[in-house]
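Complex shown without one protein chain; remaining protein chains in place.
Then we have chain A:
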Amino acid sequence: MIEIEHLTKRYGTTTVVDDVSFEVDEGSLTVVVGTSGAGKSTLLRMINRLVEPSAGRVLIDGEDTRTIPEEELRHRIGYVIQGYGLFPHRNVAANIATVPRLLGWDRKKIAQRVDELLDLFQLDPAEFAQKFPHELSGGQQQRVGVARALAARPSLLLMDEPFGALDAVIRAKAQDDLLAIQRRLGTTIVLVTHDMNEAFHLGDHIAVMDQARLLQHATPAELLMHPADDFVERLVGTAERPFRLISLATVQDALEAGEAAGEPVAASDNLHDALARLIWTGREALPVADAKGAIVGRISVGGILQHGRPHP
């Protein structure tokens, strides 16, 4: 667990991060979101002490980060930045091997780990290990950047706009891949973005920052239904709110008893996708199938719409 306590950063008389506190649960993904200049990146960089806090502290599993030597701390925390910062003079394998090599792992172990990570990120080791960063596409560079950060199995991963340089189609795929990998490895992630859609898509918790201050730290649903103030409400987008809400719920949540005609939707789909199917097929209701394909009930337009408004 990461505990951020009263973190503050001042440069001269300017305060860029002002008394921010929140906790990040083990294995969860917290997105820090806000407009540019809100202090999100500085907050992130104070966690691995690339920026020294003016006040406050960070505890990782109860251990104050100030008691750990800087470099040792960073060896234990994965770090991914916008543009990835791959080393242009080193091939993919050497890039990924950076932290294990700094930690003095033996060669065989490093080579095994590199192959393992390339497989995990769907990059064929035979094809990609010897390539240089400039020979990769943007999406491949991004995957190598994340693989490099995960090389020494850090329990915490910090990501600063990791998808910022990707086009929309590749970005959506990269986000889904990140979620899948995070679920598989159980890595705790703190991710900084200015993109609200990304925040809702990825975050177990969302921390909204503006002008150096933390305005709200909550689950996506809470953020939509009980925004802390006008700024948060504007940021989550009043017009987008119902659609974001139904994206957060699954078909299972709105399951009704009864039957319906048509192609069944999966119980694990989100309601946004299910509604899209209903609109497109022109039906009021569709049957719902569980993971094994058995029909377990039905889903209706009315049922979905109920999930798009706050329940008191």
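Following the convention adopted for this analysis, a contact is a pair of C-beta atoms (placed from the backbone, for glycine too) under 8 Å apart; a residue touches a chain by one contact, two chains touch by 3 or more; residues count from 1.
In this text, contacts and distances are computed from a predicted model.
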Name of the absent chain as recorded in UniProt (options "Sigma-70 family RNA polymerase sigma factor", "Osmoprotectant transport system permease protein", "ABC-type quaternary amine transporter" or "Sodium:solute symporter family protein"): "Osmoprotectant transport system permease protein"
Among A:R74, A:H272 or A:R298, the residue in touch with the chain that has been omitted: A:R74
Interface with the unshown chain - residue positions in chain A: 48, 50, 70-75, 79, 81-89, 98-99, 102, 132-134, 145, 148-149, 158
